[in-house]
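Reading through the structure tokens given below for one structure.
With one protein chain held back, the other chains of the complex are shown just where they sit.
Showing subunit A:
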Amino acid sequence: MSEDEELPDLVGGSTRSSNSTAVSGGGDQNYVSPSPDQVLENVIENVLYFLTSRHDRNAASLVCKSWYHAEALTRSELFIGNCYSVSPCRVTNRFKLIKAIAIKGKPRFSDFSLLPPDWGAHFAPWLRAMAVSYRALEKVYLKRMCVSDEDLAIAAHSFPILKELVLVCCEGFGTDGLAIVARECRHIRVLELVDSDITDDEVDWISCFPDDVTCLESLIFDCVESPINFEALERLVARSPSLKKLRLNSYISIRQLYCLMIRAPQLTHLGTGSFSTLEIVAQGEQEPDYISAFAACKSLICLSGFKDINPEYLSAIYPVCGNLTSLNLSYANISAEQLKPVICQCHKLQTFWALDSVSDEGLQAVSAACKDLRELRVFPVEALEDAEGPVSEVGLLAISEGCRKLQSILYFCQRMTNAAVVAMSKNCPDLVVFRLCIMGRHRPDHVTGEPMDEGFGAIVKNCKKLTRLAVSGLLTDRAFNYIGQYGKLLRTLSVAFAGNTDLGLKYLLEGCPKLLKLEIRDSPFGDSALFAGLHHYYNMRFMWLSSCKVTRHGCEEVARQLPGLVVEVIALNEEDKETNEYVDTMYLYRSLDRPRADAPRMMVRPPLIVGKALYKYKAGLPLAGLKISRSPCGSMYLSS
């Protein structure tokens, strides 16, 4: 399917008109006296220049053609929520002046090994297009994309004024690539690597930064699992007077941290590295005065790291506690007793991440001290279904009673009650994000034995600002009925091991008009539920169903009825693809592009041709015009 086909243009406007004039920056050089329309267009361009929100800009671009053009020429920041929803060249044809781009690739469930590793989301095609059209690019933000060392090299060469590079949950590159960025990107201010899988190519990339004063403001590399040349890092920090954010990896000892801190007391965000002694220290050697190093950092508001913490050193952070707005102890396996003296000083804390090792008692201390808390995340030390579980409904209840301004919570636990969840729904009316993960599948309220329907029902009913929800525990269709009934602002929903019948999914698809991202695994939803969403799929970024009860036929039917969708059917095992009644995974998303050629699995679009082609392939007959290949993971894919 080509770009010229009549499709609802999901990003606003239709194909460009050819009436560009010299004034609007198009190719023509013939100057003509401006008409009233042209004057209007100039005015609009100037006004639109001030519009920053992409939602506002999308709306503006739909008003009429001239607004569409004006908006396209003045947009400088681009957000691509799904890298396969639109082709890079379509983007570069429309927008000419892009300075900042954010691209998201794989669906979130890929973080949990639910997607084959070679699924796609390559940065390369975007890079190719942008290297030609956006040479003035300053900011690149990528999430869940595959980026190679070559990509980084090409980016460094193609974007001479690149200032910010942020890679979140990315993979495919290594310290080789980092070395290139350090060496070639002379204007780099922000280099942030977050939760990414970075190969150790045994390259000293820190030494590759230029020798003179740098304009570095943010250097975040806590996920880089390889040793760092500390002396080079120390010199780098010393010659980076603008450095405000520094997050070290676990190869940096607390002694080394000390050296860095005394060189950079202006830091606002610090990731402390291992926070323990890694070196062999001579007997009787004086321990540096860690407390004074922290005391010198008067601007420090965000503290993280503690990757390998020696709890004895925790008291060193006391001087900054009173100023902290964000504290991330989610790698620190500390007890309630160890947490209390720290947290009781954190009066201004708004964001707190911790491990469940702090237990309900630790959370009670948080509740008592952190009255301004907005975001809480409690991660499990043991991510197993039948582990002990030191946090429970007691901790949740305490937080709800003490932290009334709570907006976002992610809570892993082994047991929970409806009563505590209901209490939170009433105590914390500002909740925007509620993600509760009861780690035992299908686990009911451990006091009453009831499903967790009422708890989640109360959340959607009472938290009127809720846009993101993740459910767990034993849930019947009733829970979904509540969500459909009350979750009118819900945009993101995550479901696992829940529901009884197709009705569950139907309630969601029929009831939640703002639903944008829906990810469901291991729930008994089938084809008839799938069809209940046909009216809505064009308004969604994606829907993911894995280990549910949808069939190949159901997927093909959806693809048939909605040509603007790509319906990917992913089989993780060769054998299962042939024999299973239900598909392993269905991932559907709206797209203005034809099915991608880099897919490692069967693409179910357009469905009729694919169905017939596969049938012919099985019978051993040659196929005209379609190539079938196999990917390393054993799945087949078709390309033309």
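The rule is simple: contacts are C-beta pairs under 8 Å (C-beta built on N, C-alpha and C of every residue); 3 or more make two chains touch, one makes a residue touch a chain; residues count from 1.
The rule we apply is simple: contacts and distances are computed from a predicted model.
From the set "Auxin-responsive protein", "SURP motif domain-containing protein", "DNA excision repair protein ERCC-8" or "Propionyl-CoA carboxylase beta chain, mitochondrial", the protein name that UniProt assigns to the chain left out of the figure is "Auxin-responsive protein".
Looking at A:Y68, A:F109 or A:F480, the residue that reaches the missing chain in the full complex is A:F109. From the options A:E234, A:E401 or A:D522, the residue with contact to the chain not on display is A:D522. For the options A:L191, A:L349, A:L406 or A:C437, the residue in contact with the chain missing from this view is A:C437.
Contact with the undisplayed chain is limited, among A:E41, A:D360, A:D453 or A:D584, to A:D584.
Taking the complete complex into account, A:L474 is the one of A:L243, A:L474 or A:V566 that touches the chain left out. Seen from subunit A, the chain kept out of the figure touches residues 109, 111-118, 148-150, 169, 172, 174, 176, 195, 197, 199, 201, 223, 250, 307, 330-331, 333, 355, 379-386, 412, 437, 439-444, 474, 496-501, 521-524, 546-549, 572-573, 576, 580, 582, 584, 630, 632-634.
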